[in-house]
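Pasting a structure below so you can have a look.
A protein chain is absent from this complex, but the other protein chains hold their places.
For chain A:
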Amino acid sequence: MRVESEAQLAEAIRDAGGALAVRGGGTRPVGRSLGAPLEVGISGITLYEPGALTLVVGAGTPLAEVEAALAAEGQRLPFEPANWGGVLGVSGESTVGGVVAANVSGPRRVQAGACRDSLIGVRFVDGRGTVIKNGGRVMKNVTGYDLVKLMAGSWGTLGVMSEVAFKLLPAAPAQTTLVLDLPAGAAQPALAAALGSPFDVSGAGWLPGQGAVVRIEGLSESVEYRVGRLEALLAPFGPVRIERDAASAAIWASLRDLEPFIGKPGDLWRLSVKPSEAPGIVARLGGEVMLDWGGGLIWALLPEGSDARALAAPYSGHATCMRGSAGVVFEPEPAPIAALSASLRAQFDPRGILNPGRMG
């Protein structure tokens, strides 16, 4: 079933006789999907105030539509959402509600925060069919509990979002990338040096065919200045190549959407770890990798059936099987956390009908 208004959504959930498989554009088929499909088609920009850096939008609005509207005003979503459709082998149009439900953050996460950090308001329908709002359309708001954060990354298991509100950032007029020809296992110290500098790095990763990459964005003179300082700072790690504007943007789109992995066989894993653990984990994993977030995010393409958790251990953080045959998709949680999460789900969705088992 496809719903196009909040009232329809509430009715669909109230009337549901069993499990619902909630979806936006179907571009993130991660984890189990059980039940009757419920597609959220609540679409359209409700409010956009460029002077206040805020946007309110229907959860089923295509991400591309939102990004185009923002670009027309020289603004953007701070967290640089990725499109995983290619690497996960699905077509379809990513929706903002889907982005929020999976808390999808791209390379700029290290500087501008995650999707959940830009999310300032939600309206959602819980498992009882009740409409609930939390947060709002202002960027500083501590009124009551922050259910906005709770909804981000909950994969539709607590409620189904009908509307989301974001704080925005001005798009940077200029960007430049510094590229160092280093192997994946040796990139993290260079990335840490860049992120530990005062030069406001907005991306730090590693991808095949390029090497370690560090991005600077902002006003053009300022970018030039900071690139110069970083070049000197990174010199001890090896020769630095400079890529500007479109060439720089292409590198980050490639890293963000995992282009080097598209069409390749194997299981795809995503590990969020303490960055300094990256070199060890990369060595233990074997296989092909890409790094983001200064090494704090590791993407690994492993032979089918691999258990990345067993291979990577020990690590702090968590690993998710994004595509593959592993039994356990999301990182198993320590007992007290798992108990709290189960109890929260029981409160928000007492019948257990919203994406049951999606998060394991």
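Heads up, the rule we're going with is that contacts are C-beta pairs under 8 Å (C-beta built on N, C-alpha and C of every residue); 3 or more make two chains touch, one makes a residue touch a chain; residues count from 1.
Here, contacts and distances are computed from a predicted model.
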Missing subunit (named according to UniProt) among the choices "Protein FixC", "Glycolate dehydrogenase, subunit GlcD", "DNA polymerase IV" or "Acetolactate synthase small subunit": "Glycolate dehydrogenase, subunit GlcD"
Touching the absent chain when the full complex is considered, from A:T27, A:N83, A:N103 or A:S254: A:N103
Residue, one of A:P29, A:P62, A:G86 or A:P170, that touches the chain absent here: A:P170
Chain A, residues in touch with the chain not shown (by the definition above): 49-54, 73-75, 103, 105, 109, 113-114, 116-117, 126, 130-134, 136-150, 152-154, 157-158, 169-173, 189, 192, 195-198, 200, 218-219, 221-222, 225-226, 272-276, 293, 296-297, 316-320, 330-331, 333-334, 336-338, 340-341, 343-344, 347-348, 359
